[in-house]
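Have a look at this one.
And now, subunit A:
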Amino acid sequence: MTSLIIFYLASCVVLGGGLAVVLSRNIVYAAFGLIASLSGVAGIFILSFAPFLALVQILIYGGAIVIVIIFALMLTKLEDFRTLSDHKHWPIALVTSLITLGIIISTAFYRPANLTSRSGLDLSKLADELFSKWAVPFEMASLVLLIALMGGVIMVRKIDSRDDK
Partner candidate 1 sequence: MIELTHFQVLSGLLFAIGLYGVLARRNAILVLMSIELMLNAVNINLIGYSIFMNASESHRALGHVLIIFVITIAAAELALAIAIILRLYRNKSSINTDDINIMRW
Partner candidate 2 sequence: MNTFESWLLLIIIMIPLIGAAVFIFMPKDREEMIQWSATILGLITMVLSIYCFAAYNHNDGGFQFANSWIWLDLPSNPIIGQQAIQLNLGIDGISAPMIMLTGIVMFTGVLASRSISDRPKEFFVLFFLLISGVFGVFASLDLFFLFFFYELSVLPMYLLIGIWGSSTDFKTFIRTKEYGAMKLMLYLVAGSVLIWISILAIFAESGLGTFLIPALSEIDFNTTFQLIIFPLVALGFGILAGLWPFHTWSPDGHVAAPTAVSMVHAGVLMKLGAYGIIRVGMFLLPEGAEQWAPVLLGLGTVNVIYGALSALGQRDLKYVIGYSSVSHMGYVLMGIATLNVIGLSGAVLQMFSHGIMTALFFVVVGVIYERTHTRDIGVLEGIAKKMGWVAVLFVIAGLTSLGLPGLSGFVAELLVFIGLFQTYPILGMLGIIGAGITAIYILRLVAKVFFGKLNEDIWNNMVDSKFSKQADSNYWERVSSVVLAITILVVGLFPFPFIKVIDTGVTEILAAMAGSL
């Protein structure tokens, strides 16, 4: 029961943060909303007996991604879009997302799994899996990261004016 309450609290943080991201007029607030939302997800992970994932979530999202986003905000003149306006077609966006929501939720209730017994996963088991069965994809992921890094560097480095045009 306690866990349910914690779940609802975490959900509120997640959804509230999300709403802040998509609704706020100020981009800095939006960034903070994102941090909140991601932290909420970390809470959900803890609830799901996955503290490692929660840690990863906080470290990578909170520590890296959001920071990068804020850096990006700083590098692009913040004053240019201090107040944000939405797309003029936002009702269509709303309808689309509502339809999607409807479908996802109806799948959840259409054939309820009625699974209630939760069981977590040992970190060592995860490590076993990750470094034996999933070793190759894991390495691939590191490669992807490396390439993305290189791509990012190439993309933003100063290029002489010949290429700029």
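Selection criteria: all candidates are chains of the complex that A comes from, given by their letters.
Assume contacts are C-beta pairs under 8 Å (C-beta built on N, C-alpha and C of every residue); 3 or more make two chains touch, one makes a residue touch a chain; residues count from 1.
All figures in this text were calculated on a predicted structure; none of them were measured in a lab.
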Interface partner of subunit A in the complex, by touch - 1 or 2: 1
Of subunit A, residues touching candidate 1 in the complex: 1, 3-4, 7, 11, 14-15, 18-19, 21-22, 27, 30-31, 34, 37-38, 41, 44-45, 47-50, 52-53, 56-57, 60-61, 64-65, 68-69, 71-73, 75-76, 80-81, 84-87, 89-90, 92-94, 96-98, 100-101, 104-105, 107-109, 112-122, 125-126, 128-130, 133-134, 137, 141-142, 144-145, 147-149, 151-153, 155-156, 164
